[in-house]
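Missing here is one protein chain; the remaining ones are kept as they sit in the complex.
Per-chain residue numbering starts at 1, and chain names A, B and C are given in the order in which the chains are listed.
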Amino acid sequence: MLLKAINKEDLAVFVDNLIKGYDEVVGPVPKEFKYVFSKIGSSAELALDYDSTLLPPKKHLLPQREVLFSFDKADGIEIEPNLDATKRVIFGIHSCDLASIWLMDQIMAEGNADAHYLTRRKNTFIIGIDCGKPCSENSFCKSMGTLKPEGGYDLFLTDLGDLYAVEVGTNAGEELLDNGSFYPASYTIKDRFFETWRGKLHNFPDRIKFDTEKLPALLTESYNDLLWDVLEERCFDCGACTTVCPTCYCFDVFDVANLDLTSGERARKWDSCQVQNFAEMAGGNNMRGKRSDRLRHRLFRKGKYFKEKYGKFACVGCGRCGRSCLAKIDVMEIFNRLK
Amino acid sequence: MKNLEIKVENVTRLEGHGSIRVKVKDGQVVESAFDIIESPRFFEVMLQGRKYSDSAPMTSRICGICAVSHTTVSLEATEDAFGIVPTEQTMLLRKLIFHGEMIQSHVLHVYFLVAPDLLGVGSVIPLASTHLDVVRMALRLKKLGNDICAVVGGRHVHPISMAVNGFTKVPAKAELSALRERMVAARADLAATVELLKTLPLPDFTRETEYLSLKGDKEYPFIEGDLVSSDGYTFKRQDYLDHIKETVVPTCTAKHVKAKRPSYMVGALARFNNNHELLHPAAKAVAKALGLTAPCHNPFFISVAQLVETVHCNEDGIAIIDQLLARDIKMEPNTVVTKAGRGVGVVEAPRGILFHDYTYDADGYMQKANCIIPTGQNIANIDHDMNGLIPVLLNADKGEEEISKTLQILVRAYDPCISCAVHAIEVEFVK
Amino acid sequence: MKPKVAVFALTSCEGCSLQILNLEDHLLDLLGQVELVNFREAMDEKREDYDIAFIDGCATTPHDVEELKKIRAQAKVLIAMGACAVQGGLYAMRNFHDHAKTVETVYGKDMAAHFSHSLPVRPLSHYVKVDHNLYGCPMDKFEFVEVVRSLLLGKAPNIPDYPLCNECRAAENICVFDRGMTCFGPITRAGCGAICPANGKGCEACRGLVSKPFIDSHKKIMKQHGLSVEDLLAQFREYNGYWEETHEKSGN
Partner (left out) sequence: MHNNESFYLPQVAEVVGIKEFSPREKFFEIKMPEGPLGHQPGQFVEVSILGVGEAPISVSSSPTKDGDTFEMCIRNTGSLTNKLHQLKVGDKVGIRGPYGVGFPVHDLTGYDLLFVAGGLGIVPLRSMINYAVDRRSEFGKITLLYGSRTPSDMLFAEDIEHWKKVPDFNFMPTVDVADESWGGKIGPITRLFDDLKFDPSKTMSLVVGPPVMFRYVLKAMLAEGIYESHIYLSMERRMKCGVGKCGHCQMDYVYVCQDGPVFPYTRVRNLQEAF
């Protein structure tokens, strides 16, 4: 591991240099009493001690709505793909969200690679930051194995009081170092770094009450459990949970014609497996017509399907869904009920 | 021509449904009336028993065209009832959004409803092929008015963030700066509009009447101040019932309103006549350039007064934005402590004075509500103007068609907002 | 040939009609695709040979109903614009008051007879077949464009049928429940961009409910947040009184 350090007072200069040197720098900024990832114009806007953001940083890699291509049929058929190659730095991503980006990278690159995501991703530099303490009552990252990042970042900052220890994850990360006063971490700094991380692991409670390796098996057993029917009594089919989830990426594709009716665009937009007609077909057939079927499907994606396919859970334990669900349907709580 | 009967149902290019009825017998006008035939909507009853926080959103739905005016006056009435004095920031934001509505409404009226008359076409649509640049300019100006409302209140038709004692969301400085830039740029469009209006012939007709408006102290008044009449008397907002009376006319779902004389005028021209000295210098210059001098007794000059006000609102809007930018715009607590009692709000909607008068119980539930709308106040004056105008037209040997047309132009000049006019609560029936 | 379009207003605030004029950036393009033949708020011409009719407002008098039926007979496509037309909207509130008394309160005892012709407030679909709905109070002007565009292309307009929370979270609004307020978002049809929560106010369900709303769960949540049944009903009636009349005869 390549470990560097930067003094806290030098961080602002680093960020401002990034703002000058790249097309766009995105970071956590306050929104009243919450936080959001947003493009910044100066390092002063950053709130690096944020707890969690309303939406995960996925919106900068897979935007809520994205034009896939535009077309014009006026004079033959012209089709122009929309690939966003903005040189973008996302600053200050916590380890749970980093893990979700890793997962998204696998999914989007697999089979027919999604050029729109990947173009954006290739041009995005990711600077993570450690979060110190649990960000909310609902977070259970430690149980899902995402507390300590395993790659997925170009740089990762750990707060050591007067300075940040900086892990360099990629060659691209190394290039970023030119923008600030980084120096090699001394042995003392390294010691403090490891010490901090040991301490951090203690700060985080084990919120899932069993070994999560058992989760896929427990879910399998629960397939026809009453649990799902109980949740059926509460869920609104709103999809707020999937909207805020860093690992949810389902989308709808649709055409929007301009008013000349000969030109327009094909776009995609976040969709949710929790809404009623997500899987509905012509004639009204719907394989997940019941609310409980849809809830189960979401939970199985989070705790089983992806784990079995990629070796990682598609839930990174960020707690956003639990915080955002008005019916108080909380993944952590459901997992715990499986035992 | 000795006998004449004119009936125009559903006068077009009005915000709402209105009709004209004229009867001339042996050269004498025996009947001339502008009726409002919108279905009655009974707002005052619907408001009964509702919580104070519903008053503004509900009364905003009296009229989509002056939604900001209804919202503002409703908030004023509620605040008056509870003894709440809004902060300076709130007042600045309210004035700004009010300017936005004034710009959007006046531009809509001048370009979409009046200009086609003066250019002799039936709507703005043919103008898109003959005067494309003018139409584009009109749309640009109208959009500016709308966007001012959207930045301050969330949207124009039924603003969202305006609340009792403040705002539920305040605009970001960047949004205001962006607006300011557009308002500065709009000066050119407004100047071009002035040039355009110079070329349009306004019918020459005067009839002296009473002009009623808010009374400015230091500012050209839209949402603050007592009331003033051109007849020389003033009165406090809360005392309005001592000075004006609503009456019901069987043919008309809007109530008519009178003060001392049989009729009075409210709106841009009344405001101009009573407060012209407080206009922004740029607006004064426009008035001068267009030959509008106070007192003006030609109702066809209402459109000119509207343009003068549009310029004023744009300039004053820029000044308000500068004031807001110079301070910290922050979310302020909009605490409300309810108490039993009556409150009156009065604002100058684009078409004139608008009253909301509420009585709440101690928990802030509505017991009684009354709304008096500008168009209701103008109806009697329109009737009297028609009465005065018809003989002039008859003497000039105008045919029935032309008389009818001119009367419609007259009605449109008042920009009657008919949706507003039909609502009404408790009425004092005058025998 | 361009389809001929008419815009009518029954009993309403005419805010929805105004929303069409408020489409400043699209108005000229729209006029390039359709021929506007009847729009009292904007033009003199009143032709009766329209193909597509947009109507704002609800029918509240026999005259309104007659007019509505006439429009239906002529129009190939009839579109309800805004909460009043789609679901009765705000005016349906008055169905909960005694009508004779209402007229009397407003116009006075002596004159009441002249104004007593009003009917209970009903959405357009109560009287005629409605082909498309434009939800909201006022309707969303971009949805209006979507409907026009879809009609021209002969496809179904893309109008959401899932709860507002979805859109609200995607817009990164702070949930108003987190501000200690209440909201109808969980049962209200999305499509407005969650404009009320974005402006610091709870959703008032002006777009009406999703086609399968989970009312019971929502009621529970509203009660948990301290709303009395009366206040909840009063709020609900602001735009959905007619729904209540037709769905929940029993009251709460």
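Methods note: a residue touches a chain if its C-beta (ideal position, glycine included) is under 8 Å from a C-beta of that chain, and two chains touch if they have at least 3 such contacts.
None of the values given here were measured: they were computed from a predicted structure.
Please identify which of the visible chains the hidden chain touches across the whole complex.
A, C
In the complete assembly, which of A:Ala44, A:Ala115 or A:Leu226 touches the absent chain?
A:Ala115
For a quick check of understanding: of A:Lys4, A:Lys59, A:His94 or A:Lys304, which residue touches the chain that isn't displayed?
Of all options in A:Lys4, A:Lys59, A:His94 or A:Lys304, contact with the hidden chain holds for A:Lys304.
Given the contact definition stated above, which residue among A:Glu137, A:Asp191, A:Asp255 or A:Glu333 touches the chain not shown here?
A:Asp255
What residues on subunit A make contact with the chain left out of this view?
Missing-chain contacts on subunit A: residues 68-69, 71, 73, 77, 79, 81, 83, 107-108, 110-116, 119, 223, 249-255, 257, 261-262, 264, 266, 268, 271, 273, 278-283, 285, 287-288, 293, 297, 300, 304-305, 308-309.
In the full complex, which bits of subunit C touch the chain not displayed? Write them out.
Within subunit C, the residues touching the omitted chain are 153-156.
Methods note: only the chains that are shown with their structure count from here on.
Which whole number of Å gives the spacing of the CA centres of subunit B and subunit C?
It comes to 25 Å between the two C-alpha centres.
Which residues belonging to subunit A are in contact with no fewer than two other chains?
32
Can you name the residues of subunit C that touch subunit A in the complex?
26, 29-30, 32-33, 145, 148-149, 152-153, 158, 161-166, 168-170, 172-175, 177-178, 185-187, 210, 212, 214, 217-218, 221
Going by the contact rule set out above, which residues of subunit B touch subunit C in the complex?
10, 12-17, 38-42, 44-46, 48-51, 54, 57-58, 61-65, 67, 108, 112, 116, 122-125, 128, 135-136, 139-140, 142-143, 146, 153-158, 160-161, 163, 167-169, 248, 250, 253, 419, 424-429
With touch defined as at the start, can you tell me which subunit C residues reach subunit B in the complex?
9-19, 21-22, 24-25, 27-28, 31, 36, 39-46, 60-61, 63-64, 89-91, 93-94, 97, 101-103, 105-111, 114-115, 118, 137-138, 195-196, 198-201, 204, 231, 234-235, 238
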